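Down below is the structure, laid out as structure tokens.
A single protein chain has been removed from this complex, and every other one stays in its place.
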Amino acid sequence: MTMTHPAAGGKASSAPLMGRAAEPTIFELSQPGRSSFQFRTTGVPPRPAGDLIPSEFLADDVVELAEVSERDLVAHFTRLSHRQFSVDLGAYPLGSCTMKYNPKVCDTIASLPGLAGVHPGAPASLTQGWLEIMVSLEAALCEVTGMASATLQPAAGAAGELTGLLLMRAYHAARGEERRRIIIPDSAHGTNPASVTLGGYDVTTVPSDDRGCVDLAALKAVLDTDVAGIMLTNPNTLGLFEEDIAEIAAAVHDVGGLLYYDGANLNAILGVVRPGDMGFDIVHMNLHKTFATPHGGGGPGAGPVAVSSRLTEFLPGPRATKVGDRYDWVTPPSSIGRVHGWHGNALVLARALAYIEIHGGDGLRKVSERAVLNANWIRQRLSTVFDVAFDRPCMHEVVLSLTTLRKDHGIKAIDVAKRLMEEGFHAPTVYFPLIVDEALMIEPTETESLQTLEALAQAFELIAAEALSDPDSLHAAPRTSPVGRVDEALAARQLIQTFDARPQP
Amino acid sequence: MTMTHPAAGGKASSAPLMGRAAEPTIFELSQPGRSSFQFRTTGVPPRPAGDLIPSEFLADDVVELAEVSERDLVAHFTRLSHRQFSVDLGAYPLGSCTMKYNPKVCDTIASLPGLAGVHPGAPASLTQGWLEIMVSLEAALCEVTGMASATLQPAAGAAGELTGLLLMRAYHAARGEERRRIIIPDSAHGTNPASVTLGGYDVTTVPSDDRGCVDLAALKAVLDTDVAGIMLTNPNTLGLFEEDIAEIAAAVHDVGGLLYYDGANLNAILGVVRPGDMGFDIVHMNLHKTFATPHGGGGPGAGPVAVSSRLTEFLPGPRATKVGDRYDWVTPPSSIGRVHGWHGNALVLARALAYIEIHGGDGLRKVSERAVLNANWIRQRLSTVFDVAFDRPCMHEVVLSLTTLRKDHGIKAIDVAKRLMEEGFHAPTVYFPLIVDEALMIEPTETESLQTLEALAQAFELIAAEALSDPDSLHAAPRTSPVGRVDEALAARQLIQTFDARPQP
Amino acid sequence: MADYMPHTPEEVEQMLAFLGLSTEAELFDVVPEAIRLAGGLNLAPGITEPDVLDRFEQRAANNRARADQLVCFAGAGAYDHELPPVVKMLGSRSEFVTAYTPYQPEIAQGVLQAIFEFQTMTARIFGLPVANASLYDGATALVEAVNLAVASAKNSRVVLSSGVHPHWRQVVETFAVGTGHEIEVAPLVDGRTDFSAIDGPCGAIVVAQPNYLGGLEHLDQVRALCDRTGALMIVAADPVASGLLKTPGSYGADVVVGEGQGFGTALSFGGPYLGLFACTLPQIRRLPGRIVGETVDTTGTKAYVTTLRTREQDIRREKATSNVCTNQTLMAVAAAIQLSWLGTAGLTDLALRCAQGTRYLIDQLGAGSNTSVLHPNLPVFRDVAIRTAAPASVVIERMADEGFLAGIAASALLRGSDPSLSPSDHDHTLLVSVTERRTAEQIDRFAAALEKAGQK
Partner (left out) sequence: MADYMPHTPEEVEQMLAFLGLSTEAELFDVVPEAIRLAGGLNLAPGITEPDVLDRFEQRAANNRARADQLVCFAGAGAYDHELPPVVKMLGSRSEFVTAYTPYQPEIAQGVLQAIFEFQTMTARIFGLPVANASLYDGATALVEAVNLAVASAKNSRVVLSSGVHPHWRQVVETFAVGTGHEIEVAPLVDGRTDFSAIDGPCGAIVVAQPNYLGGLEHLDQVRALCDRTGALMIVAADPVASGLLKTPGSYGADVVVGEGQGFGTALSFGGPYLGLFACTLPQIRRLPGRIVGETVDTTGTKAYVTTLRTREQDIRREKATSNVCTNQTLMAVAAAIQLSWLGTAGLTDLALRCAQGTRYLIDQLGAGSNTSVLHPNLPVFRDVAIRTAAPASVVIERMADEGFLAGIAASALLRGSDPSLSPSDHDHTLLVSVTERRTAEQIDRFAAALEKAGQK
């Protein structure tokens, strides 16, 4: 009795500990008739579906899901987890992503039954604890950004951006103005222009100057009363502080525009300088970068938007608000409306508040000091190894350019990135920002030690030397991971987006 | 600025996902002055140690522990976990160890604050929930074993054995007898003879017959009134049921001896046959094998001992007991005393009760049916691949003998075991029981699927073929794991039992 | 002060020296003096982890409406479904939790494959061939669906059924201000959408199945209307209902969105949740968000990677199909785990148990004089609208003292004048939901208590 190709849930050869096989999909591990689920014994009288719902609505066929034992379920997803790099395994110097270590106490908080088990539609009278968390967090975020009020609803940075742009629109509309353009520097994150479009605006791009900052003259040249506002991130995506920010702010305000601060990189400036004090009117924050929410393989995050007082009346509602000695939901008078199905990513908000309360004001400043210290140390340390795109003091991250390597040795940023994995590190961000050729963007974050930075630097040194002596080894990398370099072009060409889209054999 | 050999907590090259480097010890990741700990703010007035404790007691030097950031702490132990095989990754057909899948709900139960947060010295009045758990578990275990009462104190199987032997001793002593010998079959697990010695008895070994069972004639030949009892496991460590058990029991009882049942292998007979009904007087159980406690890398377990009514008065105390409508601690009148600092491995006991309650009587029988079905299937399936030591229906496990392979091809059981890892499976138990030459002992357990069994069988077939075609590949195995075959002799010779025992460079 | 930074004072010194600096403050010399924050942040001093845990436990205690204390009969888009220990354990493995978006596929196969499996399950549940890697939540997924439909149909007229969850409608309306869609609302009549007034070309028609009053809509009629008007058919579907009901895809829906919270995510006070998004193959290049595809590595080994990236904001910028970057991957992974725990039989059984429980509740309520089913003839799945003699919000407060979270007051979801309920029903409609976790004993007690609490 021999079966061919048994889909064996107990075979662990895809766990990198054991081998380098591919892990079957859960559907291949499925055997009809198997199951894992167990429900509570309810005593509710069983009745056939046909007694409950008119037959016209009832499905003819069941939805087929994987049918696996709990044992195989666990083995499959445990093995998948072993095929995944993460901060908890090692350094993740991914620029613009702030892959810091996030304290586990926040996981505990986010799973407290008294927080995680609360229905979002329960009235304020029964959810005072949650409302107090939201009011406290809003206050802390306003202090950190130098703003007057905030909405906690946006679920991520991009959602915050779009919310901010709608706030701008509402602001101008309330003044009877219809402005059509938003200015964005060419170094901006892709979400910015995409949000601008969804906000119903046209993008006007301004170039960076040779110091990596907004070209002030170019900016001034495009400013007029059709400009609703400007979106900036400061430090910008090159990790550089826009020193002319006061002048930029004045210029934009002069034409009646507003300043939007993309606060994804707030990690660089906590307690040092505040967007509000720089002249910004609207700020979104990526709590999942700065305030200790792990990234979850791509989400969830939270993108609260804080605004100056003249924009408060437009904020999305309802907002948790202290009313007397109780907390209640209050919707601002000229609210743009809801931007989330409920109250935003509440558990992420709780994590962020916990993180802020542990650190306090001084601790938050220290976070930024150490983030910037680490980034500058690695910049200086690597400046003899690779070209630094803009070689002057940076903030929380630094961008290298491998133009020389590519031109002289055919080595691209991606080759260095892939080879770095073999040395035990996640790759930096590559090819972003777009304005730097062969960009490698390194953000060490404050939670990595000097020893780790040094090991990272030594790995880069090794790779730089190898690029000259044995360039093929870089092209062949990575060779130690469960799969080698992946064919992205094939993925787009053959387009297998689900298991069911696989060509039948 | 280059440091040599930075001990970098963020370097992940020891994670099998990333590479095959060794993981530094936590002490090598240590940097003086770093820390992770955080204590509650208590408001207790700080005072120097010298004010609190006379200086003669105070240490001159601090105890040096690793000084690491929480980030490095997490990375180190997460990477170590990636260097560890486990049931949750795949099949673990380790004979005599019952490496079944253990339901995660039991983990949840074991971490309920109302169970895990209870001090063991709190009086019965404040711990009624715990006492009820213990009383319920005792009743269930007695039903499963066919016994009258039980102690839950022993922390593992071996502790249960020794407890059982002391119970025997107390029993005989109460009858004014001093017997000196305990009979053990040569197939017994090593803990049995070791426990006999600690129980103050001499071991008399009886051989197995050519069917793998106790040689009845040989047994009878050594029976006399100096025999305190016999320790058996049934099914025995060959996975075979001792069919003559009734006759054995009668013979031992005839000379006034008692029968001890090593219930480590209870997984084979749940609801099918009970030690009490076979004539046994004392049974220990390995809850960590049969009743869903994961092995924890070597423990904890729990080894309750159940006895027939004539031994109840000698049980360790105190025992949780129902007294009226309350639960209380009661010590049996002629108790041998405590065998554990508190009440045994309580959280393991709670897990076992949960497992029993989920399954119920029918479910437990099904566990054994499927465990035995799987073992016989793999026996039959492999009988054409390797020699089965005793080729007849087995219970929960089967023992192969690779004598032929060794003689003809120089391949040993250990070679096959190591090569199997490369196929994605944990190795079976090797070289046990001692009476089988080149033994490979396979216990699939009931939680592995037919598909996994088939994949395992195919892996064995492949290896058997390779043993003939390419024996060197078996000697070289394992080659896919983070370390290759380990030099055990060197470990014993150089003896580095702590980091501090490492030779100084 | 507690923190998570490894630097010893000596190391800070050493690193500063390497940079030619003498204080950390100098790191910020690039920040003009004039705008620097003087005096530090005005926040309370830091406290330690155990202190913070104490504080949050106190906050948690101040939430009376926790599902372990008030028996939950609330639904309205967020449900108290079973969350088994095994799913929690797997979903909280730190490799999933602390990974970034899988930009480097060679060391991110775990998340990539889990998403690929999630996409497959979502597609099957909605009966469509394509699904993405998740969006923020059901409401924002609906916004994306409308954007896709408008772009595809090249018509910005959007008809929204009044049976779509009021919050979702509000979110669609908020964002329509930016995109310039013209939103028209079709009213509910006797608990079902009345599309009879809709005529002429249209970009998108949106209907919920079931609608927010619990009622089942006639999707075949909506499909016909779409065919007539040229609109894309968008269904905001309850994915749990797919265990019993025909999938939206089987009716010919072009885009289906839903809230995936019921699959492995706790009630969480509303987030993070899981926006589900599925569509037809021709729409794949307009898909918002990430999608994972199958491919091979250099040695031909099967591998997964994010694909069709040129739709996305980081490449396409202002011309991207959507601005979404961070999504809800961790919830998608949890859903893939939960759905594999359920399996075919489990999903069917889950849906059946919800329907049975809901019907059992309706039967128990039957005789009451203070409470009655709002639309007794409307077929429902696991949500039902109850008319209460007292205002629903009052009933909820009274029921809390009896140990129940009785449901959601429709008035709390609706804004001002909303066509989905008559003015007389507006304050007296309680949205109740019965999941597979509710026992007959709980339902009996609930029905009895509600009859009392429902009193004027």
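The first chain written gets the first letter, and so on, giving A, B and C; residue counts start at 1 in each chain.
By definition in this document, contacts are C-beta pairs under 8 Å (C-beta built on N, C-alpha and C of every residue); 3 or more make two chains touch, one makes a residue touch a chain.
The structure displayed is predicted, hence computed values, not measured ones.
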Left-out chain, listing which of the shown chains it touches: A, B, C
Sole residue of C:I35, C:A67, C:M89 or C:V394 that reaches the chain not shown, by the stated touch rule: C:M89
Residue of B:S125, B:S309, B:T384 or B:T404 touching the missing chain in the full complex: B:S125
Candidate in contact with the missing chain, chosen from B:A22, B:A221 or B:V323: B:A22
Contacts of subunit A with the absent chain, listed as residue ranges: 1, 9, 17-18, 31-34, 38-41, 68-72, 74, 78, 103-105, 107-108
Positions on subunit C contacted by the hidden chain, ascending: 49-50, 53, 82, 84-85, 89, 94, 437
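One rule holds in what follows: only the chains that are shown with their structure count from here on.
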Pair with more cross-chain C-beta pairs in contact, given A-C and B-C: A-C
Chain of greatest Cα-centre distance to subunit A: B
Whole-Å gap separating subunit B and subunit C, where each centre is the average of the chain's CA atoms: 45
Gap in Å, rounded to a whole number, between the CA centres of subunit C and subunit A: 19
Per-residue overlap in subunit A, given as positions that touch at least 2 other chains: 20, 34, 70, 74, 78, 82-86, 88-89, 101, 103, 381, 421, 447-450, 481-482
Numbers and ranges of subunit C residues touching at least 2 other chains: 2, 4-6, 11, 14, 18, 47-49, 84, 86, 94, 107
